[in-house]
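Heads up, one of the protein chains got dropped from this complex, but the rest are sitting where they should.
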Amino acid sequence: MGFLNSYIYYIGAFGLILIGLYIILVKRNLIKVIVGLGILDTGVNLFLISVGYITKGTAPIFSRTGIDSEDMVDPVPQALVLTAIVIGVAVLALALSLAIRLYQHYGTLNLRKIREQKW
Amino acid sequence: MILVVSFLVFLMLVGAVAASIFRDLISAVIAAALVSLIASILFYFLQAPDVAMAEASIGAALTAAIFIIAIRRTKRYEE
Amino acid sequence: MVNPVLLIAVPLGLAFAIPLFALFWKAAVKYIPPAALAFNLVISLLLLPKVLENPVIVSIGDWQPPFCINLVAGPVGVLFSAIIALVGLLVSIYALDYIKEGPTEKYHMLYLLLLTGATGVVLTGDIFNLFVFFEILCISSYALVAYLRERSGIESAVKYLIQGAVGSSLLLIGIGLLYGQFGTLNMADIAEKIASASPISLFVPMVLIITGLGVEAAIFPLNAWLPDAHSSAPSSISAILSGIAIEVGLYAVARVIFTIFGAQSFLPFLALLGILTLLVGEMCAFSQNNIKRMLAYSSIGQIGLILFALAIATSYGVTGGLFQLVSHALSKALLFLTAGYMIYRAGSMEISSLEGVGKKMPLTCLAFTIGAFSLVGLPPFIGFPSKFLVVQAALATQEAIFFVLIGLALLGTVIEAAYFFRVVQVLYFKGQRPNPGRKEAPIIALVPMFILTILIIVIGIYPRLITGVLNSAASELLNRVEYIRSVLG
Partner (left out) sequence: MRRIVSILLLIIVAVGISLSLAKIPFGTPKTKVGRHYIDEGVKETGSANIVTSVVVSYRGFDTLGEVTVLFIAAIGLGAVLTANGREKMRKTEPASLVLYTGCRLLFPLILIFGTYIFIHGHLTPGGGFQGGAIIASGFLLIYLGCRERRISRIASNLAESLGGLLFVVIGLLGLAFGSYFLSNFLPKGTANTLFSAGIIPIIYIAIGFKVGSELAGIIDNLIEES
């Protein structure tokens, strides 16, 4: 139980990161690869938030008076993750528009078949 | 509490694996949206309500929508 | 007192205003990027004498570092922002005529934002802010590579985007690990605390961050995207990607290694990577028939040489590396700009189809030849003093490994000379077609080529014009204690 207590969020985050990387490296379909990018992003965000967590902490909002500021979790990773989420959705949207164009040109999304140029 | 979190993490990883396995891209996108949604619940447990809101609205809803629009304009099944 | 934040804020504001201009006065849109970049050039040149004495540190918001994001306008930052503004200005003048098709106002917006992102990367003093500006740089270049919407452009943009996105995720993980250990994101603050951390826990974030930045900097195993992207983008964008984007990536790598980690033991490995990059690039360039792919591979080779010079990590070596970087930025921008119109007139990117172009467009081809000679390192062009300085620095180390590596680098230069001379020979001495009808590039495209040529020759003859700046830039990169002191006070 102690192991789970201290590592469960890290396990989730790095599980997502590794699965995302696996999809990107192995899958052939471009949309699938983009799904993998999304999962990778989610994993990174979860990792950043877990870094800032304090056991039995509270959200860093002084919504009423008398909240003990000692227990507040770190606000900085939350700000970073807000930025990272928006950047992630921007990259995904651009990637999807490229995928649509690619499909119009080649009639397929299989990255192994689209090899006009050498790597 | 810790059991709930463990179960959610397990479910999230299952969702991610499912997103990698499904050959129907729409199902894969739904699985990825499930991952985002559970991640947003985890953000809430980690005392980050701002991030939870952003992840639920941007990560789960809008991303899934643009994926589905893009799939509608390309091909639904992975070859 | 000129505030360096204007270098970022003003182009950003103008880029946001372009949609408004497009509504009311569409013809004016294409003059906005040159205006913004000319403004940046003036500001950078005004800042330059001041920062040579003392770096200018400005905060964003009312707080002091490390509690806010700060800009560090030291010699390195201002030198880079001046080069970015100069090359960007010349290329944007060239693009006034070159870019006629497609959604041009979107092109101009993305172009201006790309250069703003590059300026932000070189000026910022905060590692997460560096990530954000890096993303601005990368995402606008993905979109610009695909600008022509041809098969090859879309395909290479997709490859570029996937590799770049994975790279930036790795970079973000590395930043997260650093934040978890030190609880701060300010580069000077991290650098100050890093001495107390154990090396094994630093190694992983360092590798992740360098891998992430290395994708954009095109260091050897991570540069699969580069030849495709550089050859299928519009020529003006190829000039910027080769002349600015890779250099900014290299700057970020150098800043991370020298200032944040101070990793001396990592440097020989980096020198080796640099030489590998150089050899791979030059050999692939030698076997190309497509002129833009040849230039792209030659960029990889040059990046390898710069990386090698930076990894020598003596004052000489870093100065040489920065000099080589400036010389590559000017020469490669010139080469891509001239190649753009040569391809346009010849109708094909194959080198063999350029036969006789030397008689058809003599000025453009002369500029191309000067750029090529400068890149090879012939006097009296800028490439000569820069390569000479690198060789001198490697010999001054008195270490066997650097002797061997610089020998390999010279071998690479020989290969480089071979393929550039082949192109020049095709341009002038092959094909006796009887149609020497003169058709030069338009005058507005010749002006930037002319200015670049003049700069290449003048700095080649009087290298002292910039060696002073380069020297103090090198000492800023090498002296991390001074950097920490000037930021944190």
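List of remarks:
The chains carry the letters A, B and C, assigned in the order they are written, with residues numbered from 1 in each.
Everything below uses one rule, namely that a residue touches a chain if its C-beta (ideal position, glycine included) is under 8 Å from a C-beta of that chain, and two chains touch if they have at least 3 such contacts.
Small disclaimer: the values here were computed from a predicted structure and weren't measured.
Shown chains touched by the hidden one, complex as a whole: A, B, C.
Shown as candidates are C:Glu135, C:Glu282 or C:Glu476; the residue that touches the absent chain is C:Glu135.
Touching residues on chain C toward the chain that is not drawn are 3, 5, 9, 12-13, 15-20, 22-23, 58-63, 66-69, 102-103, 106-107, 109-110, 113, 116-117, 120, 124, 128-129, 132-133, 135-136, 139-140, 142-144, 146-147, 149, 154, 173, 177, 180-186, 197-198, 200-201, 203-205, 207. On the side of chain B, the interface with the absent chain consists of residues 48-50, 52-54, 57-58, 61-62, 65-66, 69-70, 73, using the contact rule stated above. Within the complete assembly, residues 6-7, 9-10, 14, 18, 21-22, 25-26, 50-55, 59-63, 69, 72, 74-76, 78-80, 82-83, 85-87, 89-91, 93-94, 96-98, 100-101 of chain A touch the chain that is not shown.
We take it that only the chains that are shown with their structure count from here on.
With each centre defined as the average position of its C-alpha atoms, the distance from chain A to chain B rounds to 10 Å. Averaged C-alpha coordinates put the centre of chain A at 29 Å from the centre of chain C. Multi-chain contact residues of chain A, defined as those touching 2 or more other chains: 20, 99. None of the residues of chain B touches two or more other chains. Contact residues of chain B toward chain A in the complex are 2, 5-6, 9, 12-13, 16-17, 19-20, 25, 28-29, 32, 35-36, 39, 42-43, 46-51, 54-55, 58-59, 62-63, 66-67, 70-71, 73-75, 78-79.
Interface of chain C with chain A (complex): residues 128, 132, 135, 139, 142-143, 146, 149, 151-152, 154-159, 161-162, 165-166, 169, 172-173, 175-176, 179-180, 185, 224, 227-228, 232.
On the side of chain A, the complex with chain C involves touching residues 17, 20-21, 24, 30, 33, 37, 40-41, 44, 47-48, 51, 76-77, 80, 83-84, 87, 90-91, 94-95, 98-99, 101-102, 105-106, 111, 114, 116-117, 119.
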